[in-house]
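For reference, the structure discussed in these notes is given below.
All protein chains but one are shown in place.
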Amino acid sequence: MFFTFLITIVAIVLIVMKIGSRIRTAAAHRYEQKIQQALSEYLFSDVEEIDPASDPQRYEKVLLPLLERLRQSTISNVTFSRRIRRQVMLSVMLDVSKNLSGETVGRLRLAFQRLGFVDDEVKNAHSAHWWIRADACRNLQIMYAENALDILSTLLDDENEDVRIESAQSMVDIAGVEALSPILLTIDDITPWMEIRLSKSVLHFGSSAVSHLAKGMKSKSNRVQRFCVEMMGSIGDVYAVPIILEYIDYEVLEVQCESLIALGKLGDERATPIILRYLKSKNEPIRIAAAAALGKLSSPATVDALNGLLLHDTLQVRLAAAEALTQLGGIGARTLIYSTHTDDPETKLVAYQFLDELGYCVTSERTT
Amino acid sequence: MAEKILVVEDDANIKHIIIFKLKNSGYEVFTCSNGVEALEFLKTQRVDLIITDVMMPFMTGKELIIELKQNPDTKNIPTIILTSRTLEKEIIEGLALGAEDYIKKPFSPNELLARVKIVLARKKI
Partner (left out) sequence: MKLFYDIANAGFYVYSTFIIGYFIFVNTFYFTMLAVSFSAIVHYLRRNKFCDYTVIMQSELTPAISILAPAYNESATCVHSTHSLLKLNYPTAEVIFINDGSKDDTLEVMIREFGLVKTQRVYVQKIFTQPVLGIYISTKKEYKNLILVNKCNGGKADALNVGINVSRYPLMCAIDADSILEDDALLKVVKPFLDNNRVIAVGGIVRIANGCTVEHGRVKEIRLSKKFIPSFQVVEYFRAYLSGRMGWSALNGLLIISGAFGLFLKEIVLAVGGYKHDTVGEDMELVVRMHRHCKENKIPYGVEFVPDPVCWTEAPETLKVLGRQRNRWHRGLIDTLLIHKRMLCNPRYGVLGTLAVPYFFFIEMLGPIIEAIGYIAVLAGFFLRIINVQIFILFFVVSVVYGVMFSVGAVLLEEISFHRYPRLQDLLKLMFLGVIENFGYRQLTVWWRVRSFWDYFRGVKTWGAMHRVGFANQAKK
């Protein structure tokens, strides 16, 4: 009997919880709609056109009455406590702010500052719980709070990975490319997840990030160095070539391979003889990286060297060389077709595979 | 007569912003939260323009456009893709499906309005 009792209790609690949460979400939903309406009115009311950059004071003055109206319209709700009202409002504003750009966002930023949301988040950044700190970092970025940069930089060496990533991301988004080199030099390791997050901003900055990435090469962590090289390659600015050349004989294999590939991606003709030299390296990974780099470079002049690899090397290198040949256009494809006539079975097979991948589909002729 | 625009977007806040902006400019606006709803809606109502997100539950915006282009009734409705997926290849893919325009999130509501005007004007010619 005891357990039927227990189950009934649990079931009843569950039902009450479910129904309660449904009622609450319905009410919150109505309140949310109200805020959406008020916010839209604030964002899209026509005011005299002022450039916020040239005259910020007047811009603010024009918007203040509208902002006051937004504040008033959200207060008139008694279902929820002030804390919950602010939470709902913040979440709507953050969501809208994330998805918009242009003049509208300027108005949102003003609202964040004036309604005290920025101050709240700065306080949260000192919280004892990591998830509140991380959340604060992220929100400060969406609010574009320039006055919070100092606090964000203190969180760069936080004990929690997510807080570190969010603060770095926020700094980059608020302060722009200038924040990149301090970040790269402060962090002592970089996880793939952080690389993915940072790369989005770095690629967005483009050429202006190159000099900061060069500073980042002084980092003690090999992974950070590898990341910097990779990013320089992806940005595709030839100014990075001399910087990468400095590291091409670096003692760490990963950095060396990444440098070769980055050189290939940059597509600078000056790099061709240097990459060709590394095709003769004793290290297999370096030969593979060099072959891949030549593929990225896609210069017809390197056909002979790649063909040489395809004919006499280990299988992995041959595969890399054949793949590079497919990227060389017509001349590469012709070389592959020639290679199918050699006696070496491995060369033949590798050549066939990549011809098939190019879409030549020689198989049907071969079997008939 | 006001032109009718269908907004397909799963985020309620963004949906509201778009509706507000478009209504303010004198369009008649309908909304759906995903592709399946949109297809149902289009069976009963004709619209002049569809603005759709890509990442939505049940049916993505791309699948919606493919379905629309297969149906002779809806084939000629111009569509604008409004999405946070900003890779070059995705933009090309979206336009190749037959979308009139591709707007990246974060977007400027004013710019969206301008593009809507252009697409509708082009359709009239």
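When the chains are written out, they are named A and B in that same order, and each has its own residue count from 1.
We adopt the following convention: a contact is a pair of C-beta atoms (placed from the backbone, for glycine too) under 8 Å apart; a residue touches a chain by one contact, two chains touch by 3 or more.
None of the values given here were measured: they were computed from a predicted structure.
Undergrad: Which of A:15, A:252 or A:331 touches the chain that is not shown?
TA: A:15
Undergrad: Check each of A:28, A:134, A:152 or A:336 against the chain that is not shown and name the one that touches it.
TA: From the options A:28, A:134, A:152 or A:336, the contact with the absent chain belongs to A:134.
Undergrad: In the full complex, which of A:209, A:235 or A:350 touches the chain missing from this view?
TA: That would be A:350, which touches the missing chain.
Undergrad: What residues on chain A make contact with the chain left out of this view?
TA: Within chain A, the residues that touch the unshown chain are 2-4, 6-7, 10-11, 14-15, 18, 131, 134-135, 138, 161-162, 165-166, 191-193, 195-197, 199-200, 230, 234, 315, 319, 346, 349-350, 352-353, 356-357, 359, 361, 363-364, 366-367.
Undergrad: Of the residues in chain B, which ones touch the absent chain?
TA: Answer for chain B: residues 55, 58-59, 84-87 touch the chain left out.
Here is the rule we use: only the chains that are shown with their structure count from here on.
Undergrad: Hey, how far is the Cα centre of chain A from the one of chain B, in Å?
TA: About 27 Å separates the centre of chain A from that of chain B.
Undergrad: Taking the touch rule as given, give the residues of chain A at its contact with chain B in the complex, in rising order.
TA: The contact residues of chain A facing chain B are 32-33, 36-37, 39-41, 43-44, 92, 95-96, 98-105.
Undergrad: State the interface residues of chain B toward chain A in the complex, per the touch definition above.
TA: It is residues 11-14, 16-17, 20-21, 24, 84, 105-111 of chain B that touch chain A.
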